[in-house]
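Below is one structure, written out as structure tokens; the observations come after it.
Note that one protein chain is taken out, while the other chains of the complex remain in position.
Labels run A and B following the written order; every chain starts at residue 1.
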Amino acid sequence: MSTQVPETETEAETETEPAGESHQERRMADKAAKREYRESEKKAEDELRAAEESVHLKVFRYDPEVEDKQEPRFDDFYVPYTKGMTVLDALMYARDHYDSSLTFRHSCRQAVCGSDAMFVNGRQRLCCKTQLSEMAEPVRIEPLPHQDVVKDLVVDMEHFYDQMHAVEPYFQSEDVPSEEQRQSRENREKIKMSTRCIWCGACMSSCNVAAGDNEYLGPAAINKAYRFYMDEREDEEELKEHRLRILEQEHGVWRCQTQFSCTEVCPKDIPLTEHIQELKREAVKNNLKFW
Amino acid sequence: MSQSYNRGLVEDFSRWKEFSAGMWAWIFHKFTGWVLVGYLFTHIAVLSTAIPAQQGEMVTNSAGEQVSVYTNTLSLLESTFIVRLLEVGLLAVAVFHILNGIRLLLVDLGIGLESQDKTFYASLVLTGAIVIASVPTFMAGIGGA
Partner (left out) sequence: MWLLQRVTAAFLVVVLAFHFFLLHFYHHAFEITLMGTQTRMQDVGYFATMWLFLVTATFHGVNGVYNALVNQGISGTPKTAVKAILGLAGLLLIAQGTRVALYMNGFLA
């Protein structure tokens, strides 16, 4: 709990000063920290009383390194409500005023970085994009399902990134024109939605097939592949074949069972299932050509 | 990476209230599929009594007549309430699998993606309607032909 006070003075002196004085410094630092913490908690209580409404949050806690958090549990936080507050705002309030060890990822708070995707009231959502007023209380906040929890609301995203990298999400044309590479308006319209992906991981976390089959590429990766496959600026046949070959492996597009959960939870409204279906049709057409 | 905690799958059935339409469709389609495959094997097994029957094997049925073992097996099964009930269940399972299957075929062709949850509910309702309408026909003549 005393993480807020920098202990630089104590650290510098511990080597040179005798034990007694550094202990004194440390005690003072501790007291200052506790005082500040108590004040912030009291501040929260005041604000709570002042606010007309407060929101009840139930937040998943887990920490393998702290003894009483090794068994996951739900902590209750009461956060004063102001108009326009998002779930992320509430989480930050809880962390700043009640428990500074509450750990979660967040960055831009404007739905473009994709860091704060979580499972809120039974659905994958971006916390910064979700209005508290639309959530039924108590607001239940959990880390994304089907992924290993590192601590509290933070999940291990490595698997997600692996699948994204596996589709080679970059242009690969060797022959580029000497001037700009032009793209027609229609082509841009076609791939427009697929370019909006912010790598938040909500879709993959919502897919039951991705949950069961570890090798499944996942909707985000396939959508990324779609974005490149359909882009007319990369129009060499062998490249398209190459991309398609990655997608039509056993754990590629074929694992999709059109459950539509990905499309439903995508915070950028990308029609993921539609893109996956288009790629399935492409793969079939491509295979039939050889007959 | 430090140790992590397995919280169970979302489709851990205690959280069924959080399932979406598409998820239910996937679950039901799988479940009805397994049932139908199980039935297929059973059905061929029952029909295999046609082989000894064709070779002339006869048995005496409950009414004292001599009938082929095939006819006897079938009418014996059909006279029990439980088999009739299972047949209605089979109808429900098959009709749902067919209707949702049509929905999936349309989705695969790119039709109806925007209303996919509505088409799922439609297939559920139609299944119910067809099953209820067929119950009288299925239950007719119970108690031995």
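By definition in this document, contacts are C-beta pairs under 8 Å (C-beta built on N, C-alpha and C of every residue); 3 or more make two chains touch, one makes a residue touch a chain.
No experiment lies behind these values; they were computed from the predicted model shown.
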item: Contacting the left-out chain in the complete assembly, out of A:E158, A:E215 or A:E236; value: A:E215
item: In subunit A, positions touching the absent partner; value: 208-209, 212-215, 250, 254-255, 257, 280, 284, 287-288
item: Where the unshown chain meets subunit B, residue by residue; value: 30, 33-34, 36-37, 40-41, 44, 47-48, 50-51, 53-55, 67-68, 70-71, 74-75, 78-79, 87, 91, 94, 98, 101-102, 104-105, 108, 134, 137-138, 140-142, 144-145
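Criterion: only the chains that are shown with their structure count from here on.
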item: Residues of subunit A touching subunit B in the complex; value: 62, 64-65, 72, 119, 122-123, 142-143, 145-146, 148-151, 156, 158, 206, 208, 211, 257-261, 264, 271, 273-274, 277-278, 280-281
item: Contact set on subunit B toward subunit A in their complex; value: 1-7, 9-11, 15, 17-18, 20-23, 25-26, 104, 107-108, 110, 113, 116-117
